[in-house]
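Removed from the display is one protein chain of the complex; every other protein chain stays in position.
Coming up: chain A.
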Amino acid sequence: MPSEGPYVYAAPIYVDVEYSIGSQSHKSIEKKERVLIGRMPIMLRSRLCTLNGKDEAELAKLGECPLDPGGYFVVKGAEKVILIQEQLSKNRIIIDSDSKGRIMASVTSSTAETKTKTVIFMEKEKIYLQLNQLKKKVPIVVIMKAMGMESDQEIVQMIGRDPRYSSLFIPSLQECAMMKIFTQRQALEYLGEMVSMGKTSSDPSVKVEKACELLLNVFLANVPVKQGNFRPKCIYVAVMLRRMVDAVLNADTFDDKDYVGNKRLELSGQLISLLFEDLFKNMNNDILLAFDKSFDKRSRSNPPNFIKYIFPDTITKGLEKPISTGNWDLKRFKMHRKGVSQVLSRLSFIAALGYMTKVSPQFEKTRKVSGPRALQPSQWGMLCPCDTPEGEGCGLTKNLALMTHVTTDDEEGPLIYLCYTLGVEDLELLSAEELHSPNSYLVIFNGLILGKHRRPQYFSNAVRRLRRSGKIGEFVSVFVNEKQRCVYLASDGGRVCRPLVIADKGVSRIKDHHMKELQDGVRSFNDFLREGLLEYLDVNEENNALIALYEGEATEKTTHIEIEPFTILGVCAGLIPFPHHNQSPRNTYQCAMGKQAMGNIAYNQLCRMDTLLNLLVYPQRPLLTTKTIELIGFDKLGAGQNATVAVMSYSGYDIEDAIVMNKSSLDRGFGRCIVMKKYSVKQETYQNNTSDRIVRPQMEIVKGELRLDPKMQILDADGIASPGEIIRPHNIYVNRQSPKCTRGESSKLLDSDYRPSPATFHGIEGETTVIDRVALCTDIDNKLCIKFLVRHTRRPEVGDKFSSRHGQKGVCGTIVQQEDFPFSERGICPDLIMNPHGYPSRMTIGKMIELLGGKAGVSCGRFHYGSAFGEPSGHADRVEAISDTLVKHGFSYSGKDFIYSGITGCPLQAYIFMGPIYYQKLKHMVIDKMHARARGPKVMLTRQPTEGRSRDGGLRLGEMERDCLIAYGASMLLFERLMVSSDPYEAKVCKKCGLLGYYNHKLKTPYCTMCKNRDNISSMKLPYACKLLFQEMQSMNIVPRLQLTED
């Protein structure tokens, strides 16, 4: 279990090295096995983690929580999550228009070596290429010619001979002809001129070489060039051009950048592999350099051996640092990202789980655009429609839905081979004319044009059949795009996909006996997948599917059936009962609030050493559950309590969402929580090898009696406070002493050479805190570190924040005795009272149904369900059924009760809607926030009161408040606030020169330094800040003079 320190959860990387020694003539091959090259941080619960595959008992033995989701790293004693990064897909043609309205086609090529961006755009009806390595735009026809397409006819044929296409392309051809570029050589020379990289040279051959290199390695780098054959690149350009021209003719063909199918999610594996690749190459370079250096100094007795130049630190440190800081800086891939990793928030179980599903956005959050923030239809089932933060990150930061799977890279070679065997005609064998022949579709694999196929439907069905039978990876997707006349195959990583039930002509492949086997535990999800009953579809392939929500709704044409509709929500939104009855933003608010709810964090929560830990004393499992709750284990690690809520007004202390609480409920433990805070003390070591020491508490003599300083009462004989002691503010918890002299030579230190530097507790006054645990450990610099976990049990008080699961937060407005609380004739007395004004504007019908369902649940003894959209499938109870249960148990169908006032004993005028609702206690508590001061510390510089609660600061009377007082004419109050109570100062002012003097204590008179005398000095009061301003102005050669008048 992590707890700040040098600890990193990592595994060694061993490699087998093979190298040859000696000159060309007598070479000998040497082998060395298991050479350590570094340590790789291991993701918890991953395949390499020791916890992988362990059952509950084994995990318990290791002190780990079985409900912990894993997925994070432990680096330098902190739990770090590498967030999922959202990105535009690589190696794909994206047709878009830029800010000037120009149509452009861009490809971000990413290969093992480099990352480049190719942009082709249309300007004034002519088409150009733009690259970062080019000085300026280059006509695209020049590029085509440079790649060997000298014939204009062929170019036009490739784009399409249809006059609509060719006419749009003619201006570009003309331009090229005007430039007098007709041959490949001419084109290359022109291009070489434009290349900005490398040295400029007038030599034509150098230019040609540069141009060739550009075309080879930068321009569309993802398209491979085999043996100098540029034809695939030409065809790629032609396809790009054709799609651009399509876009000119028909605006529908633009690509949507916000479409989820055009996005890739980068997971921690990909990010770390990038990092590792970079570091490994660096390490190899370092070895080479070091070896070269030592090779010159070799001798017979000291033969060169490069193994000893392998320093594992390069990789170990290089992997640790980015994960712990979150800064991914890779020059090779032009990657400079900050905040990639974050500390895992362990405020609640849900917060930790929510972190794992968080997708951080590709854009910076400050952009004021609405497009990327809007809910995209293609997010259905992949990204949660509810779970997004409010404010700047709204709609940009997303969360995965419950069943989303993010693909990893699959091997391309066999798939390409498979495509050819399935009848894809190779491009090499096709003429330019045939490229867009009407009876065939292009086959594009991972953004690469493989060739064309005459029967796309047959081809795609064949690939799907192979996938369902498990012959190829389950995450390979095939998608026939009728509009673009293309078949897209994808096996690359980062696509989001989700499982669906396969249906044949509208009949589900999953039969009742399958489900029975699943319930009996004979069959698992993976069996369903393997047997072709389920399959994963990515966002693109979903476009070829007709998905029915329920089996009953399927028609002949239906290809798939949804597994369960509630899985479109993520984990945080999954906690909400009946979310489909709520107003949408309420669910979003709850998603944010569920993360602040106190409860249990993990089974091992009491063994952890977190800086801050909020626990509920009696957490409960919600009476109204959802399927998601059961799936994620929230029913085992609850964060709230089932409170009996009466919806009525009471006492006036319930306005503005405040809630009235029952004192007896609080006495019995409702909302009681434990707050644990960590304090650590270091035993410092100094330059001169001296160090702090921790000594037993000293006795002192008071009135002839030997006694212990009361501040040190909680200390043990070792000078460290012992667990179980009650610790109060100003108590000393470590009796530390520091050497007086920390520099220069160190000699034997005597007791008198130490000065006390105790660790004093600064807790909240009036709070009874207890030392829960003490841990001694060594930290990163090998210093002794003593950690204290201080515990405080808090009962709810006025001002503590509570919330239901429907985004309805409120503070406790007042606490009322039970006998004053309303009661029913059955003796039911609510735990809290909520004002009915919370309902009309929020429209949280889900909360009302939760109350009904909870009431029915407690009366009949069965947990009721409220999964999203769960009514048709039986995962949510219907209101009618709930009402029937209520009536059966003698309640009104409406959930309302006849209630008596506890104060008068008279019946209330109205029936009261009363029943249990799951309430969360949120981490915001008044005791951490309340602050007031009458007098206190002042800032040294200005002598004004300090700012902020942590410094016991004053409450500022700001400019606007000042304006009010001026407008009101309360000048004396203003004077008192701004001067008397702030920074009054008695200044000596010279009446003659108007400058500030001072009081000379030797002469015992005021004195003016300007006039060099003591006459004409008078004394006045002004704010110290004002005096400071005068002096600062004087230092800038501005003379502020005060003109005094006598009165």
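Everything below uses one rule, namely that a contact is a pair of C-beta atoms (placed from the backbone, for glycine too) under 8 Å apart; a residue touches a chain by one contact, two chains touch by 3 or more; residues count from 1.
Definition applied: contacts and distances are computed from a predicted model.
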For this session: Pick, from "NADH-ubiquinone oxidoreductase chain 3", "DNA-directed RNA polymerase II subunit RPB3-A", "Peroxin-7" or "Putative Trafficking protein particle complex subunit 6b", the protein name that UniProt gives for the chain of this complex that is not shown.
Result: "DNA-directed RNA polymerase II subunit RPB3-A"
Seminar exercise, completed: Per the whole complex, from A:53, A:827, A:840 or A:861 the residue touching the absent chain is A:827
For this session: Sort through A:318, A:506, A:532 or A:902 and give me the one touching the missing partner chain.
Result: A:902
Problem set entry | Contact residue for the chain not shown (choose from A:358, A:467, A:663 or A:847) | A:663
Seminar exercise, completed: Among the options A:228, A:890, A:948 or A:969, the absent chain makes contact with A:890
Seminar exercise, completed: Logged for chain A, residues touching the omitted partner chain are 606, 617, 663-665, 667-669, 672, 674, 724, 770, 772, 791, 793, 817-819, 823-827, 886-887, 890-893, 897-898, 900, 902-907, 911
